[in-house]
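A single protein chain has been omitted from the complex, and every remaining protein chain is retained in its original position.
Then we have chain A:
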């Protein structure tokens, strides 16, 4: 064991300091609140992104999604989960999407927007078939070289 006990004690103390950290708790306010909603980027090439609030969420907060900036038609609603300030949404097809907090007289937010544009098919298929070809080459190489080495071993 290392003999530098003083060093170990310092590390242990650093560990205990981390235990002083307190988890965040949900706001439970009744006053009118305006949230600032931001998205992780303006363009998503994979159909997933992160929605961020500028402050802790209130209980029962919901996010509305629409393909229309005026929210004439609400396509989906997502209940905000837990006490986190972020929410990851996923599985979106190509298109423009608008998000806001569901207004209820007490809560409101700005409208955040994102464009989802997946990679073109030719790019995805090219990489897929190159990967497949390389993989077949590698497996063939390993099997043939291993069998040949076993044969040499038996001959020796």
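FYI, a contact is a pair of C-beta atoms (placed from the backbone, for glycine too) under 8 Å apart; a residue touches a chain by one contact, two chains touch by 3 or more; residues count from 1.
We adopt the following convention: contacts and distances are computed from a predicted model.
The chain absent from the displayed complex carries the UniProt protein name "Urea transporter", chosen from "Na(+)-translocating NADH-quinone reductase subunit A", "Urea transporter", "Dihydroorotate dehydrogenase B (NAD(+)), electron transfer subunit" or "Nitrogenase protein alpha chain".
When the omitted chain is restored, the residue from A:43, A:69 or A:145 that touches it is A:145.
Across the interface with the omitted chain, chain A contributes residues 1-2, 11, 15, 18-19, 21-26, 45-48, 50, 76, 78-93, 118-121, 123-125, 127-128, 130-132, 134-135, 137-139, 141-143, 145-146, 148-149, 153.
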